[in-house]
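Attaching a single structure in C-alpha coordinates format; questions to follow.
All protein chains of the complex are present and in place, except for one that has been dropped.
Take a look at chain A:
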Amino acid sequence: MQCQKCQQHEASVHYTQVVNGQKKEVHLCEQCAHEEGYMNFTNESLSLHHFLTNMFPFDQAVNQQPKEQVQRDQGMTCEGCGLTYAQFRKKGKFGCSQCYETFDSYLNPIFKRVHSGNTEHVGKIPKRIGGQLHKRKEIDQLKKELQQLIEDENFEEAADIRDRIRTLKQEIAESEKGGDA
(Lines give C-alpha, C1' and ligand atoms only; values in the text may rest on other atoms or scores of the structure.)
Protein backbone atom coordinates (compact mmCIF):
# COMPACT_ATOMS: atom_id res chain seq x y z
CA MET A 1 0.00 0.00 0.00
CA GLN A 2 1.25 3.46 -0.92
CA CYS A 3 1.53 6.39 1.45
CA GLN A 4 -1.58 8.55 1.19
CA LYS A 5 0.34 11.78 1.48
CA CYS A 6 3.43 11.55 -0.70
CA GLN A 7 2.16 8.66 -2.85
CA GLN A 8 5.78 7.54 -3.23
CA HIS A 9 6.85 5.34 -0.38
CA GLU A 10 5.34 2.22 1.05
CA ALA A 11 2.92 3.03 3.88
CA SER A 12 4.19 1.62 7.14
CA VAL A 13 2.14 3.58 9.67
CA HIS A 14 -1.49 2.60 9.86
CA TYR A 15 -3.73 4.67 12.04
CA THR A 16 -7.39 4.11 12.73
CA GLN A 17 -9.58 6.58 14.51
CA VAL A 18 -13.26 6.69 15.24
CA VAL A 19 -14.92 10.10 15.35
CA ASN A 20 -18.61 10.29 16.08
CA GLY A 21 -18.96 6.71 14.99
CA GLN A 22 -17.23 7.20 11.65
CA LYS A 23 -14.18 5.10 11.20
CA LYS A 24 -11.28 6.62 9.37
CA GLU A 25 -8.05 4.93 8.37
CA VAL A 26 -4.81 6.71 7.61
CA HIS A 27 -1.88 4.99 5.89
CA LEU A 28 1.38 6.87 5.74
CA CYS A 29 5.06 6.19 5.18
CA GLU A 30 7.27 6.71 8.17
CA GLN A 31 8.58 10.07 7.04
CA CYS A 32 5.14 11.54 6.35
CA ALA A 33 3.84 10.11 9.60
CA HIS A 34 6.58 12.02 11.40
CA GLU A 35 5.70 15.21 9.59
CA GLU A 36 2.02 14.80 10.35
CA GLY A 37 2.85 14.08 13.97
CA TYR A 38 1.47 10.54 14.14
CA MET A 39 4.64 9.10 15.63
CA ASN A 40 4.60 11.09 18.83
CA PHE A 41 2.20 9.68 21.37
CA THR A 42 3.68 11.16 24.47
CA ASN A 43 2.45 14.74 24.49
CA GLU A 44 -1.23 15.14 25.19
CA SER A 45 -1.69 18.54 23.60
CA LEU A 46 -0.14 17.09 20.48
CA SER A 47 -2.65 14.30 20.38
CA LEU A 48 -5.48 16.81 20.09
CA HIS A 49 -3.49 18.34 17.29
CA HIS A 50 -3.35 14.97 15.47
CA PHE A 51 -7.01 14.67 15.94
CA LEU A 52 -7.45 18.06 14.33
CA THR A 53 -4.98 17.79 11.50
CA ASN A 54 -6.71 14.58 10.67
CA MET A 55 -9.91 16.56 10.32
CA PHE A 56 -8.48 18.51 7.45
CA PRO A 57 -9.51 17.75 3.94
CA PHE A 58 -5.86 17.43 3.06
CA ASP A 59 -5.65 13.98 1.59
CA GLN A 60 -8.78 14.25 -0.51
CA ALA A 61 -8.81 17.86 -1.62
CA VAL A 62 -5.13 18.31 -2.24
CA ASN A 63 -4.58 15.18 -4.26
CA GLN A 64 -7.31 16.13 -6.65
CA GLN A 65 -6.04 19.62 -7.34
CA PRO A 66 -3.29 20.82 -9.65
CA LYS A 67 -0.05 21.48 -7.85
CA GLU A 68 -0.03 25.22 -8.54
CA GLN A 69 -3.42 25.68 -6.92
CA VAL A 70 -2.38 23.71 -3.88
CA GLN A 71 0.63 25.95 -3.47
CA ARG A 72 -1.50 29.05 -3.87
CA ASP A 73 -4.06 27.84 -1.34
CA GLN A 74 -1.37 26.88 1.13
CA GLY A 75 -0.08 30.45 0.95
CA MET A 76 -3.56 31.99 1.26
CA THR A 77 -3.26 34.59 4.03
CA CYS A 78 -5.86 36.05 6.38
CA GLU A 79 -5.84 39.83 6.25
CA GLY A 80 -7.13 40.08 9.78
CA CYS A 81 -4.22 38.39 11.52
CA GLY A 82 -1.70 37.26 8.88
CA LEU A 83 -2.30 33.54 9.39
CA THR A 84 -1.65 31.44 6.29
CA TYR A 85 -3.69 28.39 5.38
CA ALA A 86 -0.63 26.21 5.83
CA GLN A 87 -0.18 27.58 9.37
CA PHE A 88 -3.84 27.04 10.12
CA ARG A 89 -3.56 23.43 8.97
CA LYS A 90 -0.52 22.91 11.13
CA LYS A 91 -1.87 24.53 14.29
CA GLY A 92 -5.52 23.65 13.86
CA LYS A 93 -6.45 27.05 15.32
CA PHE A 94 -7.78 30.23 13.79
CA GLY A 95 -6.06 33.57 14.51
CA CYS A 96 -9.10 35.84 14.32
CA SER A 97 -12.75 35.88 13.33
CA GLN A 98 -11.86 36.97 9.79
CA CYS A 99 -10.08 33.63 9.26
CA TYR A 100 -13.53 32.08 9.03
CA GLU A 101 -14.18 34.11 5.84
CA THR A 102 -10.67 33.83 4.44
CA PHE A 103 -10.56 30.02 4.59
CA ASP A 104 -14.28 29.60 4.11
CA SER A 105 -14.10 27.28 1.12
CA TYR A 106 -12.02 24.77 3.12
CA LEU A 107 -13.91 24.86 6.37
CA ASN A 108 -17.20 23.07 5.86
CA PRO A 109 -15.60 19.64 5.39
CA ILE A 110 -13.72 20.23 8.66
CA PHE A 111 -16.84 21.32 10.53
CA LYS A 112 -18.75 18.38 9.13
CA ARG A 113 -16.20 15.94 10.44
CA VAL A 114 -15.94 17.52 13.88
CA HIS A 115 -19.63 18.25 14.34
CA SER A 116 -21.35 15.13 12.96
CA GLY A 117 -22.11 16.57 9.54
CA ASN A 118 -23.32 20.00 10.67
CA THR A 119 -22.25 23.35 9.26
CA GLU A 120 -25.01 25.69 10.50
CA HIS A 121 -25.37 27.18 13.96
CA VAL A 122 -28.82 26.69 15.45
CA GLY A 123 -28.19 27.75 19.04
CA LYS A 124 -28.10 31.01 20.94
CA ILE A 125 -27.84 34.35 19.16
CA PRO A 126 -26.50 37.40 21.01
CA LYS A 127 -29.37 39.77 21.70
CA ARG A 128 -27.41 42.77 20.50
CA ILE A 129 -26.60 41.23 17.11
CA GLY A 130 -29.66 39.03 17.04
CA GLY A 131 -32.44 41.53 16.65
CA GLN A 132 -34.34 40.24 13.67
CA LEU A 133 -32.07 37.25 13.15
CA HIS A 134 -34.04 35.11 15.59
CA LYS A 135 -37.20 35.88 13.68
CA ARG A 136 -35.67 35.35 10.27
CA LYS A 137 -34.29 31.99 11.32
CA GLU A 138 -37.66 31.04 12.72
CA ILE A 139 -39.34 32.00 9.44
CA ASP A 140 -36.92 29.79 7.50
CA GLN A 141 -37.72 26.90 9.80
CA LEU A 142 -41.48 27.51 9.59
CA LYS A 143 -41.34 27.65 5.81
CA LYS A 144 -39.81 24.20 5.75
CA GLU A 145 -42.51 22.91 8.08
CA LEU A 146 -45.18 24.55 5.94
CA GLN A 147 -43.86 22.82 2.83
CA GLN A 148 -44.01 19.47 4.58
CA LEU A 149 -47.53 20.08 5.88
CA ILE A 150 -48.76 21.00 2.40
CA GLU A 151 -47.17 17.87 0.97
CA ASP A 152 -48.93 15.87 3.68
CA GLU A 153 -52.14 17.73 2.83
CA ASN A 154 -52.46 18.83 6.43
CA PHE A 155 -54.01 22.17 5.55
CA GLU A 156 -55.37 23.10 8.93
CA GLU A 157 -51.97 23.17 10.60
CA ALA A 158 -50.47 24.70 7.48
CA ALA A 159 -52.80 27.67 7.84
CA ASP A 160 -51.63 28.21 11.42
CA ILE A 161 -48.01 28.13 10.34
CA ARG A 162 -48.75 30.53 7.47
CA ASP A 163 -50.31 32.99 9.95
CA ARG A 164 -47.32 32.70 12.23
CA ILE A 165 -44.95 33.48 9.35
CA ARG A 166 -47.08 36.48 8.41
CA THR A 167 -46.98 37.83 11.97
CA LEU A 168 -43.19 37.43 12.15
CA LYS A 169 -42.75 39.21 8.82
CA GLN A 170 -44.93 42.07 10.02
CA GLU A 171 -42.92 42.35 13.20
CA ILE A 172 -39.68 42.55 11.23
CA ALA A 173 -41.11 45.15 8.85
CA GLU A 174 -42.40 47.29 11.72
CA SER A 175 -39.18 47.31 13.69
CA GLU A 176 -37.18 48.07 10.54
CA LYS A 177 -39.45 51.02 9.84
CA GLY A 178 -38.97 52.23 13.38
CA GLY A 179 -35.23 51.90 12.95
CA ASP A 180 -35.12 49.80 16.10
CA ALA A 181 -32.96 46.97 14.90
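To be clear about the criterion, contacts are C-beta pairs under 8 Å (C-beta built on N, C-alpha and C of every residue); 3 or more make two chains touch, one makes a residue touch a chain; residues count from 1.
In this text, contacts and distances are computed from a predicted model.
Visitor: Which one, "Cardiolipin synthase N-terminal domain-containing protein", "Peptide/nickel transport system permease protein", "1,2-phenylacetyl-CoA epoxidase subunit A" or "Protein-arginine kinase", is the UniProt name for the chain you do not see?
Guide: Hidden chain, UniProt protein name: "Protein-arginine kinase".
Visitor: Which listed residue (A:His14, A:Lys91, A:Lys143 or A:Arg166) would be found touching the missing chain in the intact complex?
Guide: Spelled out, the listed residue whose C-beta touches the missing chain is A:Lys91.
Visitor: From the listed residues A:Thr77, A:Asn118, A:Asn154 or A:Thr167, report the one that touches the chain absent from this view.
Guide: Candidates A:Thr77, A:Asn118, A:Asn154 or A:Thr167; residue touching the omitted chain: A:Asn118.
Visitor: Identify the residues of chain A touching the omitted chain, counting contacts across the whole complex.
Guide: Missing-chain contacts on chain A: residues 18, 20-21, 52, 55, 80-83, 91-97, 100, 107, 110-111, 114-129, 133.
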